[in-house]
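A protein chain is absent from this complex, but the other protein chains hold their places.
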Amino acid sequence: MAMGLQSDAGTDLAHPDLAHTNLAAAERAAGDGESPAALIASLQQRLHQVRQHSVGLIEPLQPEDLCLQGMADASPPKWHLGHTSWFFETFLLTPHLAGWQGADQRWGYLFNSYYDAVGARHPRPQRGLLTRPPIEAVLAWRQRIDQGLEELLSQLEQQSLAQAQPLLDLLELGIQHEQQHQELLLMDLLDGFSRNPLEPIYRSDPDGPEASYEAASRLAAGSARLEGWRSFEGGLVTIGHGGGDPGFHFDNEAPRHRQWLERFELATTLVSNAELEAFIADGGYQRPELWMSEGWATVQQRHWQAPRYWRGASEFSLAGLQPRQPQAPVRHLSWFEADAFARWAGARLPSEAEWEHANRIEAMPQAFAMLWQWTASPYRPYPGFTPAAGAVGEYNGKFMSSQFVLRGSAHLTPAGHARLTYRNFFPPASRWLAAGLRLAR
Amino acid sequence: MAMGLQSDAGTDLAHPDLAHTNLAAAERAAGDGESPAALIASLQQRLHQVRQHSVGLIEPLQPEDLCLQGMADASPPKWHLGHTSWFFETFLLTPHLAGWQGADQRWGYLFNSYYDAVGARHPRPQRGLLTRPPIEAVLAWRQRIDQGLEELLSQLEQQSLAQAQPLLDLLELGIQHEQQHQELLLMDLLDGFSRNPLEPIYRSDPDGPEASYEAASRLAAGSARLEGWRSFEGGLVTIGHGGGDPGFHFDNEAPRHRQWLERFELATTLVSNAELEAFIADGGYQRPELWMSEGWATVQQRHWQAPRYWRGASEFSLAGLQPRQPQAPVRHLSWFEADAFARWAGARLPSEAEWEHANRIEAMPQAFAMLWQWTASPYRPYPGFTPAAGAVGEYNGKFMSSQFVLRGSAHLTPAGHARLTYRNFFPPASRWLAAGLRLAR
Amino acid sequence: MAMGLQSDAGTDLAHPDLAHTNLAAAERAAGDGESPAALIASLQQRLHQVRQHSVGLIEPLQPEDLCLQGMADASPPKWHLGHTSWFFETFLLTPHLAGWQGADQRWGYLFNSYYDAVGARHPRPQRGLLTRPPIEAVLAWRQRIDQGLEELLSQLEQQSLAQAQPLLDLLELGIQHEQQHQELLLMDLLDGFSRNPLEPIYRSDPDGPEASYEAASRLAAGSARLEGWRSFEGGLVTIGHGGGDPGFHFDNEAPRHRQWLERFELATTLVSNAELEAFIADGGYQRPELWMSEGWATVQQRHWQAPRYWRGASEFSLAGLQPRQPQAPVRHLSWFEADAFARWAGARLPSEAEWEHANRIEAMPQAFAMLWQWTASPYRPYPGFTPAAGAVGEYNGKFMSSQFVLRGSAHLTPAGHARLTYRNFFPPASRWLAAGLRLAR
Partner (left out) sequence: MAMGLQSDAGTDLAHPDLAHTNLAAAERAAGDGESPAALIASLQQRLHQVRQHSVGLIEPLQPEDLCLQGMADASPPKWHLGHTSWFFETFLLTPHLAGWQGADQRWGYLFNSYYDAVGARHPRPQRGLLTRPPIEAVLAWRQRIDQGLEELLSQLEQQSLAQAQPLLDLLELGIQHEQQHQELLLMDLLDGFSRNPLEPIYRSDPDGPEASYEAASRLAAGSARLEGWRSFEGGLVTIGHGGGDPGFHFDNEAPRHRQWLERFELATTLVSNAELEAFIADGGYQRPELWMSEGWATVQQRHWQAPRYWRGASEFSLAGLQPRQPQAPVRHLSWFEADAFARWAGARLPSEAEWEHANRIEAMPQAFAMLWQWTASPYRPYPGFTPAAGAVGEYNGKFMSSQFVLRGSAHLTPAGHARLTYRNFFPPASRWLAAGLRLAR
C-alpha cells in the first residue's frame, strides 16, 4: 500500500477548520538513511491520543450497552475496542515484536472483522452475543498492546527510515483504522439506541457529538452567503492521491489520475431538513417515478416514509430525541433517498470527481465535519489501482461492487481523519451512517 | 383460575425429596369468615425467598451478560428480572393497591411477555437490545414492588379469607411464575453462553446447578436397583389436579379426570449418555426410518448430530465445558430426538397419563429434580378445561397446539416448584431446556 | 401392514349414502387354501375404474394446467398421475413381475413423493418445473403399468390366497393411494387456480365436484331435523379398525382399542357460512383471546380475515367464482380457525374418538361426502400401533407430530374411499383441503 506516514496535511490549507498535525516538515527533513526519530515521536503522540479517545467514547455508557448490536451491519462498542486492538496485534506485534505474547488464541477468531487471509472469524451478526471477554479484560489487553507498540517503536528508532518505513506505514494504518472505528462505534450505537423505546441519551452536553452538528447547522443557517450554486468549468482534471503527496491515504484513493468533466454546478450547502420535508409533502415516498427500481422496492418493503431517525417533528440522535431544526442538513438517509430527492429537485448527485475537483479549486462550505455526502459514483477502483500487499489488501479493495462513494466527512468523524481524496463507501440502502447530500446539476 | 393458595403439598408424601412448605393445615384451619393471617404470613415468607432467589441468580454474571439473548426463543437475565416484576405490578399492584405509582409507562411495553389482553409489547427477538433501563433501575423497581406487595398483603390481612382469596391466588401465581422464570433464566443463559467460543462458566462451585445434576447422576449410576422396568396394570385411572386438592396448580393441570390405560411398563431410569452414544454409533442421526418426517427435516436442516451441548467427548454446561459422564442422564435433546431414540430402542415414550399414574402408584426414581421428561402426549386441554379468567387466562391455554408435554422436573427447577400433575410443554424441536427421556413399552 | 383386501364394506351399513363395492361375501368365501380368483376379479374391476377416473380428472384442463403448482404443499396434476403410477411400479411391478422394464430410471427420482427408503427425490417445491416428461409420455407409462398389473394379477391367480395375499394387499394399497391423490389433485388445482386473477373454472356442470357440494348443502339447508345437538353417554368405548374387520384400512387406523369418554354432545350439522360470517362480524379475526397463540401469529402474518377462498360475498371454487350460500357448510378454513370459531361459539371441537364413537352409534348427518371435519385430536399413533413393514411403512407413521386429525370425508373424496375409522391429517395452518367443522360440547 503506497501511503505516506504523515497526517492529512494535504487537505489542511484548503480546510483550516480541520484539526491536524502537520508532519510535512518532519517528513521532508527525514531522508532515507536518517533516523526516523522525529517521525516516530509524532506517531507516538497521535497513537496515544487516538487510543485514549477510543476508550473515552465508552465512558457515557452503561455496562450493558457495551454489547449492544442493533443489527447485523453494526457492531457493539466492546467489539470495536477489541477489534482495533486485534488489528495492531495481528499486523504489527505478533509478526514484528520478538517475544510478544498474544491474547488467548480464540480472541483472534472473535475480533477478526473480515480478513479472509488471517483466518476464520465469529459470525458478524452474533457479535452482540460476545458478553465475554468482559470489558475489563478487553481494556487490559488494550493497555498491553499500547505497551507493545511503544516497545516496537523504540526498536524502530534504531533502524534507518527506509528499514522502518513499512512498519511505520502499518502503524499509521492502524491509527487511521481505529479512527474509522470511532465513527462506526458512534453510528452503531445510535442504531442500537434507536431500537430502544426508552430513547436513551448518549451525550447531550456541549462537547458531545450532537453539539458540534447543531453548532455547525446554526452557523450554516445564519450565513446568507451559503445559498446558491457554484459553477465549475470542468475539463481534463486530476483527482486522487498522488504517490508523492504528503499525508496518509488509503490505497483506494490512489493513483492520482485524469478524468474528463463537463461544466457543472454544485450547491453551496447541503440539503436541509426543510427541503426534505417538502419532498415528503409532495409525495416523495409515494411516487415510484422518482426512484431507482431497487430503491422503490426497498421503500415498500421497509415502509420508509422519512429519513431513518425522524419521529414526528423530532429526530432521534445521540443526544436523545430532539426537535428537528428545519435549516439543519438532513441526515441518515440512504443513497436511494438522496438520489430520489435530487431527481425530485430537478437536479442530480455530483460524481465523486466533480466533488473532489470542486473542493480542490475552492473549499466548499459544509464539505467536512458536517455530514458525509452521497455521490453519484459507484465505488470502483481508480484506473491503475493496486491493493496493498498482504492481508491489509482486503481493507478496501474487495468492496468495490454494489456500493456508492461518499465524500467529505461527518460530525462523528474524528478530527484529523478527513481529507480531500477520502473515499467512503456504503451500500445504497444504508441509512445508519451520518450521511446527507449536496446537489449538482 | 381454580387454584389453592398453598405450596405444592400434594406431591410431598409421595416425593419426600421435594422441598416444600406444607400449608394444608393452615388452609384447613382457615374458614371462610376467618382472617387469612396465617396464610398471608406463609405467603410473605415464600414471596421473600423467591424474590431474593431471582436476584441471587445474576450474582455470578458479568454486567454485559445481563442483556445476553442467544436466540429469539430465549430472553436476557435482566429481562427476566423485569418481567417477573411487571407481572406483580400489572396484575396486583396497579389494579389493587390504591395510590400505586407504576414504573415509566413504557416499561409495560418492554416487559410484557405475551399477554395480548394487556397490550402491545416489545418484539421478543429484540429483548437483547434493551440495554436500558440499566440493571440498577430494574433492581430498584423490584424493591419498590416488594414493598408494594408487603403493603397489599397487610391490607388483605384486614379482610376475610373469602374476600382476600382472589388476590392471594394471584400472588401465589406470581410466585410460581417467578419460579418458572428462574429456570428459564438459567436455560436461556446456557443457550447464550454456548454461542460464545470462550465457553464461559456460570457456576462450577459445589452449590451450583451443575453440581446437583452431577451428584444425582452419580447417585443414580451407583444404584444397581434402578435398572430395569416397572409394570403397571392400567385400567380406568384418574389424573390431573382436583379442585379440592391441597397445593397450588396451574389451570392446565385441571380438572382431574378419568382416562383408560392399557397395561404398560416404564423404565426405572432415564436414558443415559452412554445409551445415546450407542444410538449415534448405530447411525441414529443418519437413518430417516427412525424419525418423524418433520424431525428428519430438522435434523438435516440444522445438521444435528448429537444432543445440543455435546462437544466431542465433553458437554457444555453452566459449569463450562465438562467431560461427559456415560451414566448421567442424557439431556438437551429435542422431542424429535427422544422419539427417534425410543423407536431405535424398540420402545416408545410414555403418555403423560402413564407417567402421572405410575408416579401416583409408586414414586419412580429420577422423576423429579433431575431432568424434564418428554412424553408422547401433545399438549392439549384436559376434558372440561377452563382457562383462568382475565388476562392470566393467557398463561397456559393459548399454547395448546404443536407442543409436547414434559413431566417431572429438572435440576434447574427451583425447589418446591414441581409436583405430580405439573404439565410443562415445549415445541418438538426445542433443545435448550433441561430435558431428557424415560422409555415406556 | 394389517389390512384386508376388500373395499370399505364395514362402513356401508351405517352409511348407505356412501358408494361402495361390497366384497364381504367374496372374502368370506375365500379360505386360505383356495384360489383368490373371485377376489382378483373384483380388484381388477376397481383398479380399472380408479385408474380411469384419474385420467378423467384432467380432461377439463388446458395443457398448461398440467404443471400448475400453486405452492410448495401442492403438486401439479401431471405429477399426481405420474406419482400414482410410480407407486405401482416401485412396490409391485419392479420387485414382483419378472422381466418388467421400468421407466427411465430418472423418473423414479422425479415421481417419488417422500419415501426415504426408496431413495433421493426431486424437491417438492419444484414439481411444477417438471414440464417434461410430457403428458403423452406419462399417459403411455400409465397404460404400460396397467398392462403390467393385469399380468401380475393373472400370475397371482395361479397361487393360493395365502401366497397371493401380500401382493393383493399392496395392490389394494395402491388403489387407495391413487384415490387419495384424486382428491389431492383437485384441492391442489383449486389452490393453483385461486392464484390466477382470471379465476379459471374447472367444472361447473351438474356432474362436477361443486354440484355435489351444492346439492348436499341445499339438502342440509332444507332439512329442519338437522338442527341441534345429539347426546352421547360415553364410557369405555372402542375405536379404530380391528384386525378381523372386513374392508381395507390404513395402518394408522389400527389397532382397535379402548378409550374412556365422558358424556358429550355433537352438533348434528356442520358449521355454516352464515355462522362463520357472524364470527367475522363479531371481530373473530381481530380478537387474540379466541385463538391459540400459534394461530394468532399466523392470522397476523398471513393477514387472514376470512376462510381461504372467500372473496366479498362470493367464494372461489372449482366452478369458478360463485355466490356464497349462507346455509352451506363453511369450508377451506384451518384448524386454527375452526378452533377459534368453536371457542367463540362457546363450544369446542370433538375429539376423534368422540366423532368415531358417535358415528358408530348413530350415523350423523353430513358425516361423509360433504367436508372433512377438524377434530381436537393431534395426529398420534393409537396404543399398540405398528407401521406397515418396508418402505410403505412411511405412508402414515412418520407424520405423527404437529398435525391434527380430520374425520369423515369431503365432496372431493372419491366414492368408496371413506370409512368410519379413516384418519385424515393436516397441519393446523392448512386451508387448501376441503375441511369444515362440527361442534362438540
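Think of it as A, B and C in the order they're written, each chain with its own count starting at 1.
Note that in this section contacts are C-beta pairs under 8 Å (C-beta built on N, C-alpha and C of every residue); 3 or more make two chains touch, one makes a residue touch a chain.
Keep in mind it's a predicted model, so treat the numbers as computed, not measured.
Remark: the absent chain touches shown chains A, C in the intact complex. Here the missing chain is touched by one residue of C:Gly56, C:Pro95, C:Gly119 or C:Pro134, and it is C:Pro134. Among A:Glu150, A:Glu294 or A:Glu362, only A:Glu294 touches the chain that is left out of the view. Touching residues on chain C toward the chain that is not drawn are 62-70, 78, 104, 106, 109-110, 122, 126, 128-135, 192, 195-198, 200. Against the chain not shown here, chain A presents residues 114, 116-117, 236, 257-260, 262, 288-289, 291-296, 335-336, 339, 376-378, 380, 383-384, 393-394, 398-402, 404, 428.
Simple rule for what comes next: only the chains that are shown with their structure count from here on.
A separation of 39 Å divides the Cα centre of chain B from that of chain C.
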